[in-house]
Structure formats: C-alpha cells, structure tokens
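Removed from the display is one protein chain of the complex; every other protein chain stays in position.
Naming follows writing order (A, B and C), and every chain is counted from residue 1.
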Amino acid sequence: MCRFLAYLGDPIYLEQLVCRPRHSLVRQSLQAEESKTVTNGDGFGIGWYGERETPGVYREVMPAWSDENLLSLSATVQSRLFLAHVRAATGGGIARQNCHPFHYGRYLFIHNGQVGGYGQLRRVLESALPDHLYEQRRGATDSELLFLLIMAQLQEGMSAPEAMRAVLQHTEALMQARDIKAPLRFAAALADGQQIWALRYASDDAAPTLYLKPQAGGCAVASEPLGDDVEAWRPLGQRQLAHLQPGRFELQPF
Amino acid sequence: MCRFLAYLGDPIYLEQLVCRPRHSLVRQSLQAEESKTVTNGDGFGIGWYGERETPGVYREVMPAWSDENLLSLSATVQSRLFLAHVRAATGGGIARQNCHPFHYGRYLFIHNGQVGGYGQLRRVLESALPDHLYEQRRGATDSELLFLLIMAQLQEGMSAPEAMRAVLQHTEALMQARDIKAPLRFAAALADGQQIWALRYASDDAAPTLYLKPQAGGCAVASEPLGDDVEAWRPLGQRQLAHLQPGRFELQPF
Amino acid sequence: MCRFLAYLGDPIYLEQLVCRPRHSLVRQSLQAEESKTVTNGDGFGIGWYGERETPGVYREVMPAWSDENLLSLSATVQSRLFLAHVRAATGGGIARQNCHPFHYGRYLFIHNGQVGGYGQLRRVLESALPDHLYEQRRGATDSELLFLLIMAQLQEGMSAPEAMRAVLQHTEALMQARDIKAPLRFAAALADGQQIWALRYASDDAAPTLYLKPQAGGCAVASEPLGDDVEAWRPLGQRQLAHLQPGRFELQPF
Partner (left out) sequence: MCRFLAYLGDPIYLEQLVCRPRHSLVRQSLQAEESKTVTNGDGFGIGWYGERETPGVYREVMPAWSDENLLSLSATVQSRLFLAHVRAATGGGIARQNCHPFHYGRYLFIHNGQVGGYGQLRRVLESALPDHLYEQRRGATDSELLFLLIMAQLQEGMSAPEAMRAVLQHTEALMQARDIKAPLRFAAALADGQQIWALRYASDDAAPTLYLKPQAGGCAVASEPLGDDVEAWRPLGQRQLAHLQPGRFELQPF
C-alpha cells in the first residue's frame, strides 16, 4: 500500500502539500496512519505540469523523507497541477522504473492498490497491450501495466472514466476466469495536464481510502488528510470518482 | 556494448581480475579499448559462487570505477568461479534489474551484444517464456530475456550449448520473418556453479570480441585482455565456444 | 538512534543474524521495538573479516529492508567476526560516507547514540585529530569523528577500553566547559579482526540498550534481541563493557 496526493488549482509551491503540512506526504512516507503499511519508504515520485504539455517527473528510489532534492524542488517549483506518490513495494523490486507517477505523453498516473493474483495475470494483461505501448513497459509492477492499459483505451477514443472502467472490468473478468479470490484494489489518479480523475475502487468493499479537500483556488485529493484540518477532507465513498477541473470538481458514482 | 570477464579455477580474490590488472574490468568501465562505446558506466555487477549452490550477486547502478563497495568486496571475497560485468546501456534504462549478471537458481549469465530490432521482437520473445519464468522478468533488457529463454531450454533438459543454440536460432528465425536487418550479437558467459560456457557469436561476422587466458590453477575469459600480457590472451574466433571446467577447458566451433 | 549487531565465533553466514531471525536487523530497519525511532531506513552497512587483516565493508544509502544485494551477500558470505548497522540519521545527511561501520586499517566501528551539542563541539573535536586522521574524515557525523578520535588513542598505544574512555572523557569535559546539557550517548562496538569491545555508556543514565547472547560456538551483541528467544539475550547494564574473544567473553564495569 502506498500513499499519494494530487492537486489542481491556482499555482502553488509543491511543498505546500508535499512537505509542509503536519501530516504531509513526506511525513506519511515515514509514518502513515490509514495505510496497511506504516512505512512507505521504497521510493517516491512527483510529476507536475508547467507551461508545456508534457509534465516534469522526478522519481527516486530513496525514501522521500531523506531526499534533499525533493525538499529543494518542492520549495522552488510552483504548479497548477501536480501528483506525488510514496511507495511501499508489494512487488516488482526497487527501481525508478517502478516508482510513480508513470507518464506517457501528456498523461500522469499514480496508484495505490494491487491486482489480486498478479503473478498469474501479468502475461495475459501484457498481451492486451498494443505494440507501441508494449515497448513502453519499463518495470514489472501491476501499476505501470494498468496505466499502459488505460492509455491504450484512451488512444481508442474512450474518456478517462470509460478507459479506467474498461481496464478494471477486463482485469476482474480475467481474475474470475482464473478463480482468483484476492481482490482488485485501485485508488488512483490520472491527469492529462488540464484535469484529474481520482477513483476509489475495489472488487470487494475495502477500497483504499481517498479524501478530497476543496480549498481556496483549487482542490486536493489524498490517501489520507494532510493536516490537522481533518474535517476539511471529505472521504470518497467506495466506487466513487472525483473529477477535478479548473474552478470546479464533481463526485460521481463509478 | 558492455565489457565482462569470467573466471574458473583455484579460489582467488575477485580483485585479481576485477580491480588489480592495469586494464582491469574496473578500468574498462572508464576506458575500454576494443568496445564501440569507450565508457561502460551504466552500472555493473558481480556474481560469485561460495560454498552454497546459489551464488552471491552484487549489482549497482553507479559506475564501477567509483564504487568503494566493489573495491572492498573484491579485496575480501575469494571465489573459484565468478563473473563480472560493466554496462553501457543500449536500452532498458538504468536500474539494478537491468544490470548483469542475471541469476536464476544456481545459474549466472552475462552478455555483451544486442538483439537487432529488439523493440519489434520483445513481445514475441517474451511470449515464448513459460509462466514461471515469465514471472521472473524484472527489467526490460534483451539480455535478461535471452537468459530466461535459455533457462527455459535448460529446464527442458537441453545442455547449455544446446540451449543457447536453440534460443539464438529461434531469435534469428523471428528476425528473418520480420525482415530485420540489424544483426544479432551475442558474446556471453553462462555458469552453473561448476562450469562456464563462454560463447562468441553473431548473425553477421562481427561478433563482440572474447579472449581466453589459461593461467596457473585456472582460466579466465574476458571481452578484452586485462593486463599487459596481451599475448597470453587467445582471441576466440567467430562462433566459437569455450567450455571451462575445473582443471581444463575446451574450445569448440558453435 | 540506530540499531546494530556484532558477532564473533565460529564462521556463520551473515544472514543468520542479519536477515533470518524473526526480529533480524533487516526487520529492525523497518520496525525497531526498543528504539526512539521506529524506522531505521537512512542507510546501512556491514563489515566482516575474511582471511585478510583488512575487513570487507558494504555500505549503502538505501534502507536495508529493500536491498537485494544485502540479502545475497549475507546468504553467500560466512565470517567469524562481523558487524552490521542500520541508520536513523540524526545529522550529517544521507551518504555512504555517513553510514556505519566506519573502518580504518584493520578496525571497524559501529555506533548508536549522539554527542549532545555536537554542532558546538565538532570543530574542537576535529581539531584534536592528528593530521593523518584528519585527512581520513569523509563525512559529517559525530560517529565517524568519535571513531577517528579512538583510532588516534589506539595509535598512541592505548588499549581499546582505554581509548574509548579517553575519548568519552575528553568529549564530556568539552561539553561541561560549554555548559551543554544534552547528554552523550554511546552504545558502540569496536573490532580489530580478533576481538570485539561493545560498550553501553551515557553521560546520564539512559544509555542506548545493548544485549549479549552467548551461543554455540560464539557470541552476539545487539541493540535489541533478534529473535523470539528473548530470555537468551542478557541486557548489558549502564556503563558496562563486553569484551568478546574467540571462545570467551567478559563483562566489565566501565
């Protein structure tokens, strides 16, 4: 289980969410409260949009709490849309290629959860990738694979929610066909440079938590509340999707 | 193009080949002489057999020339059979998972070369892996993939030379079927804890160099001579296989 | 606060203490029980003696729990005398140069604790180093500095306990002269290739814990018991020194 956050709104320094709050993401890397794993020290990553369509990405295998580059970068770079993630590895090994956010073109993706029986499913899931996305596969995680599968659906013309639904349904169907009992868990955020889709989903009723906080000039989503203002963070329900756009957000059943 | 060495014989400190010679492997990481790429600084690895069947492996993404751990390890550990490799990445990214030697059970493998048109072939080559080896895939290199394919053949009962031949023929057949003109290049060493097979092979006539040096109590193979004793290093011919066993070695056409 | 262990006895695989026990040092890197800091993920190190006088040292900035090299090394290398350490940084930054064990010639040193008011004392403590040891200073920690100061005393002809006492007294005198109230804490192990001195000391009465476990063929010292056999681990008292030699150990007041 990992921890993540996403922000869309007026440009702010990344540190305002990543490092500064009492229970910031960097703090959660050392001691998360609502996570199965207390420590999320198996690497981290941050992705942010500037003036170009393609985002910047900084990923590192060290724990977020001890990385001076992350502190400095977060105190210097402002962004209107960024994602950050701290990892507790469940598989795939420690490597930058296995750190979130994953990126392709103008898209960024962060994920907390897992595909039940991934070892049995990896081959068939990878076989569903079109050639040009198969070539993009760099690591060994289920998260990167889900992202590339979603990209494939987007390229087919689906909307982001449709693409996520198609990939999750496809995955669950494969799990059922193999009689895999371990659940599919999927708390994730996908961004295209203009908007964020954050989904809380699971094949059972224990989807990883997600919270949303509207704030002056923007909106943040996170695995757990970042500060003492716990009441300001609305929990998303099971199978609920948050759609963030400049100036507004919507919650939808999924 | 990478540089590597392999040794079988009386136990020696790893440093005697890895760090000490005037043109040692560590030195080659900074300045190789017979390589297309002068610098081999994209990580390195060392694998050695002790008293257990499973070898020890140390892989790191830093350049070999600046790694104090490698110096210290090589000065303290003795082994009767070890492999070492410095990497110049041609693809797959910088990660320990992409560093050689690759290992599985009691086997170690190092490779210098490439599969022409790998981007087009990766999917079909990976699809040839049996399930339990597919799950072992950690990185994105052609080298790791060739190793797992060879493992599959060994598990089917083939000898090491037969397994390498089967994989190379299968790969070349796929290249021809796709009309890929870029060559297959394969200088590699495979070890099982008791013996080493070192092969110099290419689909054209420009296989990466390999040299063999019989020495008191053992035998070494390397991409290029390691010291001033250049004449002591016999070049392997194109498509020649060296088979090293305790007390003897054989050269065979392949 | 860090966690460490030391072993002297019949050669064993490092993993028997480092990775295998239910509450092994690797496990403690993620979740220590008797430490002020639960997580000790700011790097680690291992030092072991082979056949040469100079020990091998492997230090890394990643958390011990995620380092495959450590697992492999520990499963392959046997030693009759080794030290291992997982770090929770209190100062000095994340770098291999700040990881334990520190080494000089045939000596190894690991430390858990801190020098109260170190920022004020660093300059005067460093000024006490003789030139050739001043040049050996690589990092910025109090631990490395204490080690080099102990080396200086050893080179003057003191025994190991005398050298530690001289350095601790000198440091405490400097602290008192500056009216520093923060305590000096010093749980440490020093090895010379033949013996280990493990000391539990503090200027107040809250020295970091140390436990000793005699076992068949040897003796281990650790910050906290490594397994379920908690009763087999004798706690050292405040200001108690354990002296381990082949075939025997002694506990002395300090």
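Please note the rule applied: a contact is a pair of C-beta atoms (placed from the backbone, for glycine too) under 8 Å apart; a residue touches a chain by one contact, two chains touch by 3 or more.
What you are looking at is a predicted structure, and each value in this text was computed from that prediction instead of being measured.
For the options A:51, A:179 or A:250, the residue in contact with the chain missing from this view is A:51.
Contact with the omitted chain, checked across B:12, B:62, B:182 or B:232, is made by B:62. Residue in contact with the omitted chain (choice from C:11, C:93, C:193 or C:235): C:93. For chain A, the residues touching the absent chain in the complete assembly are 48, 50-52, 54-60, 68-69, 72-73, 75-78, 96. Residue positions on chain B in contact with the hidden chain: 30-31, 38-39, 41-42, 61-63, 65-68, 89, 93-94, in rising order. Looking at chain C, the residues touching the absent chain are 92-97, 119-120, 122-123, 126-127, 131, 134-135, 137-140.
As a convention for this text, only the chains that are shown with their structure count from here on.
The two sequence copies chain A and chain C touch through a face in which the numbers common to both exceed half of the numbers used overall.
Averaged C-alpha coordinates give centres for chain A and chain B that are 38 Å from one another. For chain B, residues touching at least two other chains, in rising order: 96.
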